[in-house]
Structures are given as C-alpha cells and as structure tokens.
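Down below is the structure, laid out as structure tokens.
With one protein chain held back, the other chains of the complex are shown just where they sit.
On to chain A.
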Amino acid sequence: MAIEDDVLVIGGGIAGLSSAIAAAETGARTRLITHKQSTLGNASGLVDVLGYAPDDDTPRADPYDAIAQLPAEHPYSKVGADAVREGLALFDDAVGDRYRGSHSAANALVPTHAGSVKPTARYPRSTAPGLVSDDRDMLLVGIDSVTGFDAPMAADHLSAVGVPFDVRGETVRFPKSFPQDADVTRYARALDRDESVDDGTVREVLADRVEAVLEDERRVGFPAMLGDSRHEAVRTELQDRLGVDVFEVPTGPPSLPGLRLEDALYDAAEDAGVRITSGNPIVDFDADGGRVQQVLMDRLGSEVAYEAQQYVLATGGPVGGGIESDRDVVEESIFGLPVEHPEDRYEWFDDDVWGDHAYTEFGVSVDDDLRPVAGEEVQFENLRAAGNVIGGYDFATEKSGCGVSLATGYVAGSEAGELT
C-alpha cells in the first residue's frame, strides 16, 4: 500500500523546499522526500537571481530587467519575471530577518572568499556589513590554520577589481589549536562555547589578536566560521569588543551560512505543514496513461511506494544527481526524461577549463507549466520540474542558481498544489 499525499516533491535543496512550501500554502497535503539530510552545506548561503546576462561580463545592476532578453529555453523565460518576484517573496517570508536585500530590486555586491565580487539578490545578515557598495575601508582577517580563506590574497584581488575603499588582509592565529585539517565547524563551536583559554576566552582572545592588527578600518571580515548555534551572539560580541562592524565572507563546504539557510528553510517547511521524509532515494516510478501513478523509494534493498496526485521533480542537475550520464547518453535519473545533448561526448565539454562547456546547461526541457517535454510533447501531465534539473541555463556563469530554484519551485509547487 502506497503512502499517500496530495503533492509529492522529490529533492531537498532550495528548489524542493520552495516547491513544498508553495504547495503546502495552497492547502495541499505535501510531502518532501530527500535522499540526504544535508545538501546546502555545499552552498554559499547567498541567494542570487541573475548576476550576469549571457555573453556579458558586466554585473547586472538590476536582475529583473535582463530577464526579458533571455533566450526562450531559459527557465526564467518560461515562468516570467513576476514568478521570480513571487519566489523571492516566498523566500523572504521563510527566512524572516535572517536575510537582507529585500528592500531593493537591485543586486548587492558581496565579496567572495577568493576576493572576487558576486552580484546577489539576498545575503545573510552576517554578510551585510561587507557589501562592496559601502565605501568604508575594510580589513579581512584570515586564520592561519583555516585554509579556505587567504585574507591578504582576497584583499589584493578586491583592490585589483577596483572596489571604492581601501582593503587589507591580515592573518592571525586562532586562540585554540585543533587537530590538523579541522573543518570550520570546530572553530565555530569553540566560538559558540567561548571556552577559557590562556589570557581569556576564545572570543576575547580572538578580538585581541584582531585589534592588534586593526588600523583605522571601520569593518572587519572573517571567513564564515563565526559561531554555529550562537552565531549572532558571537558576531555581536566581536563587534562590541572591536568597536567596528564585523561580517562573514562566505567560504566553501562545509559552509555554515549554507547550513544555517538549510535549517531556516526546513523550519519554514515544517511550519507550513510539509511532511518530510529523508534518508533514502527515489529510484523508480509507475505511470499509466501519461500520469505518474506512484514513485518508488529504495530502502536499502526494498522498494516502498509513495503516491500523490501531483509530483514535483527537484533533484538537481549533473552535480546534484538529478541528471546522470554514461558513455553514450545523458538523461534524467528517475523518470529517464530526455536531456538534449550532443551525440559525441567529446562535445559535452570544452578543452578550455574556463570555456563554454555544454554540460553546464544539461537538463530536462519543460513547457510553460514546467512539465518536462520530449520535443513538444508533455511526458507526464502531473509531473513538474523545478531547479537545476531543468536545462537551458548555466547557473554558475550567470549567478542565477537560487533564483531559478525559487522561481521554478514557486511555480511548480503552487500549480501542483492548486490542482489537488
């Protein structure tokens, strides 16, 4: 006997979560199935909509005005700019005051761990004092044993791109030592607990060491490791002790801003009444007359059926696992939906590492209701796609990953919910 709901969302990233919240808000009984508990630990926590238009190296000031010029197969062209606004509104409701950026339609410019500047639509509160549009001088502080953030290098890169302020990088020792190669979570927890060390507590001594290298900068950026469960308290105390603004620069996995965002979105999904099932993958399905009847979960060797009236596929792209390939073919991994790709696999990528790789746009094609199609033909009338499983855009180059996920998640989830 299948476990039944009105709407079933497959995938636990931003697209899946926003689909599930949107569906649940229509009153549909909604379940989200995610294979792994943690997917946003790999994400920066920044929420971009459109940083760059295709074939244009200039960051977009306004992400919305470029949407009308995108090619027809781009997911934004399918759902339209209003859906992007709705997706962002859903996000703003879900995360509340944890994020900044909703006051304006324009992109904010956030410094990255490598010292480049990323145009983004929403950013965590802990990142806000670091915006590049702010002309206050900046000190970046690296920790000598944290390899993911080289502050002097990041500062040099920022200066080289012409930011409107002076920026310096310094490296300090953390007040506690950890086994080699420790992840940032260890540092964050030590700051949470604020244990005693020689000459004070972890927060006190860190502040002292930074103060010793601080000149007249009015803001200080750290790698994103300023606390886990008590991160606001950690950042606030460092600000008070240093007498300047303190911010986090998003760093690589495991990314604390990504994990904090994940917690916030899961809490919002639970508050919306979404039923969450995690730990096992959906691997197969049954269909009848162009409708998905049920999907099958692989529970360590046994299959369990989940049934709904409407389904949303939000399993990600080639990296997330929603799109898979072998030597001969690229296709979607659960329903075997077709993915347009060159026949010769040597054309799937470019020899130049930074060149135009075809694989970055691999994904399913959809109609205006986000239903996967083969050619013009809708594959299943009750299946919609959301997020990076949809092809036709290169999120890494355009900086559009979260925006596409939110916009398509909003449309797929709310349409699926309204049909039940």
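To be clear about the criterion, a contact is a pair of C-beta atoms (placed from the backbone, for glycine too) under 8 Å apart; a residue touches a chain by one contact, two chains touch by 3 or more; residues count from 1.
Heads up, the rule we're going with is that contacts and distances are computed from a predicted model.
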Query: UniProt names the one chain left off this complex as which of "Putative redox protein, regulator of disulfide bond formation", "Cation:proton antiporter", "Fe-S oxidoreductase" or "ABC transporter permease"?
result: "Fe-S oxidoreductase"
Message: So one chain is hidden, and I want to know which residue out of A:Arg125, A:Arg241 or A:Arg275 touches that hidden chain in the complete assembly.
response: A:Arg275
Message: Which parts of chain A face the unshown chain closely enough to count as touching?
response: 1, 3, 36-39, 41-42, 176, 178-179, 181-186, 189-190, 253-254, 259, 275-280, 297, 299-302, 304, 327, 344-347, 351
